[in-house]
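Step one of this worksheet: look at the structure below.
Only one protein chain is missing; all other protein chains are in place.
Moving on to chain A:
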Amino acid sequence: MDNDDPLDFEIEDPLLEKPAVSKRRRKVVELDDLLKEHYKEQSKLIEKEAKKKTKAQKIYDSDDEKHDKEAKLSSLLDDCQNQIKEISSEEEIPEWGLCVFGQQKTAPCLSFPELGSWSILQSFMNNELNSLLVLTTDQDCSFLEGLLINGWLLKLIFKCGHVEKSIATWTFFSMLYSSKEELRSSACEFWCSILSSKTQDKPIEIDWYPSYSELKSALEIYGFLFEFSSDTSVDNSSVHEEPPQNIITWIKFAAIYCQVRCKQSVLSTSDRQELVAIIICLFLDRRLQGLSVLLSNCMQSVLSSLTEEEWINSYPGIAKSLALRVPMDLNCLRAVQCIVGVDPRSKLLRSAVAFRILVKCFDNKVSDEEGILSSLIGINVKEKTCDFFKLYLYLVLTDNWLRYDPITRDKPVIHEMWGLLLRNCSYQIPSTDLRSNASKVRNKAAFLLQGIGNN
């Protein structure tokens, strides 16, 4: 007979509902488990006592008294439950996730009176064919919207090979600020098509290009937080607004736009650097997780748009600015891991970001490779106050730093020190260590050690 099971009549009693204790089995019994056990026992004792009393009450207590005691009991139970919840939430490491969008601002007005002056529209209205459609200048905006959504506008532009300013601004602002999904995505497709025609033999002449500040101010209007602190976690998402859907077309447009290299060079190197940092920040919002394919494409596109010289001068700056912005919890690992690390540039960036975050972990006091590693080796895992969660972050960061930068990794000294650090964590933490996250560190180190051994 299992003592934990409630007795028959308890099931019927809503007041005696058992606290929701998570039943999952752990690989090792941790201190918190013991505490939990303790509270569970306590609450059971109270329950049993209460049971005895209620049994007795059934015979002679007045109803009033009974209710009074029930209330007392239920408040006691509530306390127990809360305490257990607290304990379990303390032990859980919060997931990564920041709210990178705050209060939205009002979007600019989307009225474009100058659209009527579009030369093709003018010439059409003077054509006898207008007797079919009977267009007048008043209604042209909705007519043009139809042309855009059904793809005809693009066909016309490709035929005449020229985008006038009125059409360019109207489509750009519709893409970023329209509330109609259809219009947004058609406008985005329009821009992507005319921009990619630049790389073909018959490039389209475009009279107006949006500047970087226009792209950036769109983000401001969406409520993007260019600076965020660690307290903007998902928990208080009630104060933050939904990320606007327009961010999707923004990301798609940015991916194509950074590829444009023309005389009016629209994005400067520092704009592109900032763009990479912004994309990584967008990766940190859980609500945008579904856009990870788009975000990765965009990041790859920006990285590849830099010339070799620009790239060499850019990536340390990108890494530094990210290290400053990212909070030191699981978010910093997410910021590193969202960089795909498949091609040489993203590999280098991933390594650099991981390294800069490590440097920041030590308050920028050490910034050379060996110094970082020896500080890590200096962490005594046997010390009672050892923060295993931090150590876990360090291990993953160091792994990313070295794995994606083979030149550093293959330096004999570095290789040696990294091996030592992993052996420390793997061998000096016993499998019976009950401190929170100790087993996490140990397993990670053991896994990484196997990887080193294979090479």
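Note that in this section a residue touches a chain if its C-beta (ideal position, glycine included) is under 8 Å from a C-beta of that chain, and two chains touch if they have at least 3 such contacts; residues count from 1.
Going forward, contacts and distances are computed from a predicted model.
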Choosing from "Ubiquinone biosynthesis monooxygenase COQ6, mitochondrial", "Negative regulator of systemic acquired resistance SNI1", "N-terminal methionine N(alpha)-acetyltransferase NatC" or "Protein misato", the absent chain's UniProt record names it "Negative regulator of systemic acquired resistance SNI1"
Using the touch definition from the top, which of A:163, A:225, A:291 or A:319 touches the missing chain?
A:291
Of A:129, A:324 or A:413, the residue in touch with the unshown chain
A:129
Would you write out the residues of chain A that touch the absent chain, in ascending order?
22, 24-25, 27, 92, 95, 129, 132, 150-152, 155, 158-159, 179-182, 185, 242-243, 245, 248, 286-294, 296, 337, 341-342, 347, 403-404, 447, 450-451, 454
